[in-house]
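Input: a single structure, listed below in structure tokens.
With one protein chain removed, the remaining protein chains of the complex are shown where they sit.
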Amino acid sequence: MDKKPSVGYLGMGIMGSAMAGRLVDAGYPVTVWNRSRDKCAALEAKGAKVSETAQEVVETCDVTFACTSDPTSARAVVFGEKGVLAGITKGKRFVDMSTVDEECVKEIAEAITAKGGRFVEAPVSGSKGPALQGQLVILAAGEEALQKEVQPCLDVLGKRTFFLGEVGCGARMKLVINMVMGINMVALSEGLAVGQKAGLQGKDILEVIKEGAIASPMYGLKGPKMLDGDFAPNFPLKHQQKDVRLAVDLGDKVGQSMPLAAAANEAFKAARAAGKGDEDFSAVYATVNR
Amino acid sequence: MDKKPSVGYLGMGIMGSAMAGRLVDAGYPVTVWNRSRDKCAALEAKGAKVSETAQEVVETCDVTFACTSDPTSARAVVFGEKGVLAGITKGKRFVDMSTVDEECVKEIAEAITAKGGRFVEAPVSGSKGPALQGQLVILAAGEEALQKEVQPCLDVLGKRTFFLGEVGCGARMKLVINMVMGINMVALSEGLAVGQKAGLQGKDILEVIKEGAIASPMYGLKGPKMLDGDFAPNFPLKHQQKDVRLAVDLGDKVGQSMPLAAAANEAFKAARAAGKGDEDFSAVYATVNR
Amino acid sequence: MDKKPSVGYLGMGIMGSAMAGRLVDAGYPVTVWNRSRDKCAALEAKGAKVSETAQEVVETCDVTFACTSDPTSARAVVFGEKGVLAGITKGKRFVDMSTVDEECVKEIAEAITAKGGRFVEAPVSGSKGPALQGQLVILAAGEEALQKEVQPCLDVLGKRTFFLGEVGCGARMKLVINMVMGINMVALSEGLAVGQKAGLQGKDILEVIKEGAIASPMYGLKGPKMLDGDFAPNFPLKHQQKDVRLAVDLGDKVGQSMPLAAAANEAFKAARAAGKGDEDFSAVYATVNR
Partner (left out) sequence: MDKKPSVGYLGMGIMGSAMAGRLVDAGYPVTVWNRSRDKCAALEAKGAKVSETAQEVVETCDVTFACTSDPTSARAVVFGEKGVLAGITKGKRFVDMSTVDEECVKEIAEAITAKGGRFVEAPVSGSKGPALQGQLVILAAGEEALQKEVQPCLDVLGKRTFFLGEVGCGARMKLVINMVMGINMVALSEGLAVGQKAGLQGKDILEVIKEGAIASPMYGLKGPKMLDGDFAPNFPLKHQQKDVRLAVDLGDKVGQSMPLAAAANEAFKAARAAGKGDEDFSAVYATVNR
């Protein structure tokens, strides 16, 4: 890839548009597409081309990335009318960065490769901020040769890329990480809630945590915002809940009992039911603390 | 405190002996006591005096510290025959670094101050390693003037001291932090267990965590040992479970529902029932992963 | 006991007043006492004598029963000024029907017997309705000979008396039964909530349950009231929660992990925090179903 290859990006949600923006900034010729065209405006303003169909993106670009929010939309982008699959011919390269379950990514991989296409799954760890700063952690799996070919692009998007094995391993790793993250978030919420009701200062709790064994970037970043009631979404709660649920389902499949993940799932469900699905996942604090 | 004051230390468990050792190394004249005398041998070898009773330590030292493992032993040290209380006279200084519940520390504080003694509670965050390195986080509460007088000693033991308010606040903060820590530990255990059963490498999971939002000193330190089955105790599981249980009880008192803390408590109880109470609290992984 | 012995009853809450009322109706000379005297009015109207102190009741009656709502009040009635213990002399008979934890009942038993008194614990299974109808299940433990002597009174109060062994066994049995009951109640609440949100009729759910393996008097009695939002207290939610909590603590003591009991405890705590502590324990449905 001496000359920068042309790059397609499908799905202009929070994550997709951040990543596509970085690719434009890095000098790649980028073509974007989104189900509702208006979400492409920001990228268009940055210099990206906008395409009418996912099929056209795949047909016209050297490599196409996608990042959608759940299995339903991931499937729709690939299998829908004028979707990715319609544009796949022998040798076409498709990298799916959506966070989906294993079943879904395998279905997509099989369909792509059955038509001669090449496939890598590459879900990411990290939300809006890291996406904008190219600091995502990329969890690649599938065809290792393709992963190596697109690594220059991945290096624009993330600080580190793992190659984890066969298709499905990226999805599974993502779920495992996000599940642990979700539990940690509910844990902090319970700690802040009980501590403050017991007469402690919320900011003292956060300071003590910062000095100790469980200090983490997430606690440092989200903690003060939670106390302020600032739940502007970096990673929407409904997606966090979906990941915890899918992780619990994975445990079901492999025979692993996970009582804390299951309890966290119910906590996020309660928050979703209370209307917080589109807020940041840290908004679970508001429900825990009622 | 121009000249170094004489310091007593009661309770030569893992934490107490590490802290007393640092005070000896820092040049304080230290007198130690333990219920079973043989645990004083290491400190005696370092140059500490050994006393036959807690009462004598209090009577002969300028300030006396204590660190015991639970409310029962904390009460025994204070209220028992020839205990701390027997040695308290007007102006005597007592700093209790045990991790106990609020009720217990208040009982102790009232008894000490009723006899004219001065009292600070100062439970710590951090286990054996930080204790040996003087890197504990100290959660002081009670008489602020006394806390300031003993701060030179506390600076030998910890990297940061918080003053949190009235007696009981230290206990409460400790419980809140340890509860969040306990949940985070079970969360990692569930993540490693389900991930490996689903075909991921345990060390890949730890690496991905290290790169992301939930990286923490605890995950970095404990994670690799957990995969190796190395559960040599820094913080015994039975004490971790006790803290989670006390935090849940605190929630009961202040009216805070804490389903994850409750589930983590049951996970640690299952590990204790499986004979892991005296191993490191990370040994909960072995029970989660069965 | 050819001639009916004189009977004292301490504690005129829902349960105590129902039981004392039955003893009056059965022809026993009954003397009652309550911390706040006004709650004795109904019994006085029925013909019971009212005493100014628990001590006097014990001194003047052949046998004294007590039924208080929690360990704190049970201890207050026995150990408080002019309490039961003050009236105990050699051979005095005391039957404590309060639902308390094992530690509490043992403390009371030791104090009573140390003064030469005779003691039976006899917590009951069943709430207001069964208490009024003499249909309680009585869980006796302690001195078996005394249990046999007071059995005629117990037969007025309950449909069946179990003798379970040494002091503490009654408390433990009560907790175990009430814990299972509490879980079953939250289970029904979750079932009604999810079923109705999924388009089923609440009354169809109750009818199907009635026809099947999990039909129970509690589901039959409480179910329709729950759908009607009728939470008039037979067994107050705060007492149900206390029993689940004490059962979880018992599990802690004997090394039994109980994740469902722990989750139910948190559900009842959430309901208590939502202001439903004094409503019927079935009011947990209102919190589950929000």
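Labels for the chains are A, B and C, by order of writing; each one numbers its residues from 1.
FYI, contacts are C-beta pairs under 8 Å (C-beta built on N, C-alpha and C of every residue); 3 or more make two chains touch, one makes a residue touch a chain.
All of these numbers come straight from a predicted model, not from anything done at the bench.
Of the candidate positions C:A114, C:V208 or C:A232, contact with the hidden chain is made by C:V208.
Residue A:Q256 is the one among A:S51, A:Q147 or A:Q256 that touches the chain missing from this view.
Touching the missing chain, out of C:T53, C:T113 or C:N184, is residue C:N184.
In the complete complex, the hidden chain is touched by one of C:C61, C:I112, C:C169 or C:A271, namely C:C169.
Among C:V58, C:M226 or C:A261, only C:A261 touches the chain that is left out of the view.
Residues of chain C that touch the chain left out of view are 125-127, 137, 139, 159-160, 162, 164-165, 168-169, 172-173, 176-177, 179-181, 183-184, 186-188, 190-191, 193-195, 197-201, 204-205, 207-209, 211-219, 221, 247, 250-251, 253-264, 266-267, 288.
The chain not shown here touches chain A at positions 245, 248, 251-252, 255-259, 262-263, 265-267, 269-270, 272-273.
In this section, only the chains that are shown with their structure count from here on.
With each centre defined as the average position of its C-alpha atoms, the distance from chain A to chain B rounds to 39 Å.
One inter-chain figure worth recording: chain A and chain C are separated by 53 Å, centre to centre, where each centre is the mean of the chain's CA atoms. Each of the following residues of chain A touches two or more other chains: 259, 263.
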